[in-house]
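Submitted below is the structure of interest, expressed as structure tokens.
Removed from the display is one protein chain of the complex; every other protein chain stays in position.
== chain A ==
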Amino acid sequence: MSNDVQMNDAGAEKRDDWVKITSSDGYSFLVKRSVAAISGTLKNMLSEDSSFREAIANTCPISERAAVVEKVCEYMSFKAYYEGPGSKEGVDVNEFTERIPPEVALELLLAADYLEGVLDSCV
């Protein structure tokens, strides 16, 4: 994506650029870097001090269906919005829960489990 390439050399804008998340069936989703950083796994993937392919290309593949990846992105945006600075609004979790179709819940659980990321840091 040309946009990504352009952003790469602009170090100052790095914090606020977009990253791409792709699903296993070929769909791609563009989210803000700060939103993607909600997921520990994605954050590590995109970490600037790694030389992962994901970090260089600003693209994270998630090997789940688009329906699942979409919900993941939705959740991350949702959480980024409510956990962002200054948002004192009450969180209506049900509002989000209702948006998850039950049939993807299990897949979503596995994806979420993977994306939450490891707590112990590796050197």
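Rule of thumb we're sticking to: a residue touches a chain if its C-beta (ideal position, glycine included) is under 8 Å from a C-beta of that chain, and two chains touch if they have at least 3 such contacts; residues count from 1.
Operating definition for what follows: contacts and distances are computed from a predicted model.
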Missing subunit (named according to UniProt) among the choices "thioredoxin-disulfide reductase (NADPH)", "RNI-like protein", "tRNA (adenine(58)-N(1))-methyltransferase non-catalytic subunit TRM6" or "Ribosomal RNA-processing protein 40": "RNI-like protein"
Touch residues of chain A, complete complex, unshown partner: 72, 75, 79, 82-83, 90-91, 93, 96-97, 100, 102-103, 105-113, 115-116, 120, 122-123
